[in-house]
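What follows is an incomplete set of chains from the complex, kept in their original frame.
Letters A and B mark the chains as written, and numbering starts fresh at 1 in each.
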Amino acid sequence: MSFNTFGRVFRFTTWGESHGPALGAVVDGCPPGLALSETDLQPFLDKRRPGTSRFTTQRQEPDQVRILSGVFGGRTTGTPISLMIENVDQRSKDYSEVALAYRPGHADYAYDAKYGFRDYRGGGRSSARETAARVAAGGVARAVIHEVSILAWVSEIGGDAIDPARFDAAEIARNPFFCPDPEAAKRWEKMVDEARKAGSSLGAVIECEATGVPAGWGAPLYAKLDSELAAALMSINAVKGVEIGDGFAAAKLRGEDNADPMRPGMDGPEFLANHAGGIAGGISTGQPVRVRVAFKPTSSILTPVETITREGTASEIMTKGRHDPCVGIRGAPVVEAMMALVLADQKLLHRAQCG
Amino acid sequence: MSFNTFGRVFRFTTWGESHGPALGAVVDGCPPGLALSETDLQPFLDKRRPGTSRFTTQRQEPDQVRILSGVFGGRTTGTPISLMIENVDQRSKDYSEVALAYRPGHADYAYDAKYGFRDYRGGGRSSARETAARVAAGGVARAVIHEVSILAWVSEIGGDAIDPARFDAAEIARNPFFCPDPEAAKRWEKMVDEARKAGSSLGAVIECEATGVPAGWGAPLYAKLDSELAAALMSINAVKGVEIGDGFAAAKLRGEDNADPMRPGMDGPEFLANHAGGIAGGISTGQPVRVRVAFKPTSSILTPVETITREGTASEIMTKGRHDPCVGIRGAPVVEAMMALVLADQKLLHRAQCG
């Protein structure tokens, strides 16, 4: 079932395909009176925009966002905010091969199995271009949670991880990899270049931290802050794993090593550790909220792979065209956007019940 | 915000606290005409029931489920199915310490920060007892997806993993650890005994596989099958990580190694690998749906941990009472239930849009 709305009271709905005229999002439930204009949103889109380095797809999209409703006199009115981004560089090419045979790892076969039919141009609805709409919506969310700072970075590419001792937040914006470790960035340059030239692709891990989240956002069950984050992050194309705090590493610890002891602090408790990633019992503790997200390698590769045609006969396919050699890189601004969207929703929900 | 309903058209709502008179679930949207009685549900509850071995909490709960509505003449009527399980062994004990100081790793501090107030008896709403209601609801879900078989097992305790070469599904029911590897089960017996006697606790990893899911369940975005599973599994107490298919391991692979090639098969494609865990583009492929779930070690330990009181003064706390030394063990039937509940919902959703 197609469900293109996310959120409970701060909600957004995205629409659009890779090769249609435009794509967009409708943000609903935004509080009134917030200062908002296109110039507030554009920087987030620019971070995610393709074609800015040789390490991402060469599709050229300005990704200019327009606000079509919900803002008056520079302030949000409380009514739905319609955001639209035109597709400019839908290169006319021959999609007959993709139309006829399924690319393994892509949504092709599953879509046909579900809908009997699909828009095969550039991935259609399952193209990573859809995330532009999320990033625009995420910009609105940030206006709702002005007290929160969100930062994502790539912590691992192709199995090669950053050295936490060299973590420098200022580095993230200085290289095309959102990498906080300048030495890792140098290594990744070679690795991604090599993969790109070989027509191969690499996976990546993104980490994201939100600071300034007060204690008390979330819910005990089902709409737990961690559960909402897991749903939001797993809904991004190519994501195959989500961890909160220590995640799978916590499963290897003993209880006493996994505890986050507390001491009296200036303003609420001072925590001596953050194995839990800032969430206990589904509710924020006031510590930084930390997540890790695994992106699989891009499925579009030049190596021929065994497959079948729509008619069910054996075939081989290799994916030509413009693709990200490591789709996880541009995932960093998308992960930030999803974090912002979940937190904005949780802030309003908390206010509803406990305001 | 408290949100105790899960699902979109096949929905369930749970209620109840650890030390209240009862807990339960209301299952809504169940198709009519399915054979259902309490004896269909009880076996799932018996698998999750505490007090059956020395490796789980010693709380004695028969966990007898009653069906209070929605079934007539042994068949579901299409109206809500109310399930109730009475709490029998809420031992009267002194909770004054827990009421006054926050147990690190528990929901205590976060609840107070949110609600200003909490039912501190036995963990209240955040007790793992709530999962009994999910397991009962999961039994109803299984009646909806009779074409699907679901099996979960513990694959790692305290960092000690099973040997996949020794995987034997028949072993899972033969030991108190839901362990498919008899040698690992022996090792775990010692490990969990040691942790229990030391008043410590261990984390665990659960794996779960659903076979028989046809291609086509799920959605391209947001309500993707993987996203719904992530939300469902992360909503279980103590879960800190979720992987679909290869999960974080996929982030270390190159595109050609992560592909799941296809060949013509008897009945649809034959896949040569399943890195994707049976889900591509958010939609099932017809392969087994595979997930991995990380459970942190139980936060209730006898080692004193630094903490603060409700008044904000420094203190120490150790958690006496009856607890699971490895809460992940009893997570296996809960993971199965959540898998069943998500798949039942997705089956009906698929029928709605593409039926």
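Heads up, the rule we're going with is that contacts are C-beta pairs under 8 Å (C-beta built on N, C-alpha and C of every residue); 3 or more make two chains touch, one makes a residue touch a chain.
Everything numeric in this text was worked out from a predicted model, so none of it was measured.
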Given the 2 placed subunits, let me have the overall number of copies in this structure's complex.
4
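Going forward, only the chains that are shown with their structure count from here on.
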With centres defined as the mean C-alpha position, give me the subunit A-subunit B separation in Å.
26
Complex contact set, residues of subunit B against subunit A:
1-6, 8, 14, 102, 104-111, 113-116, 125-126, 130, 156, 158-159, 195, 200-205, 214-224, 226-235, 237, 239-248, 250-264, 268-269, 272, 275-277, 279-286, 292, 294-301, 303, 305-308, 312-314, 328, 346, 349-350, 352-354
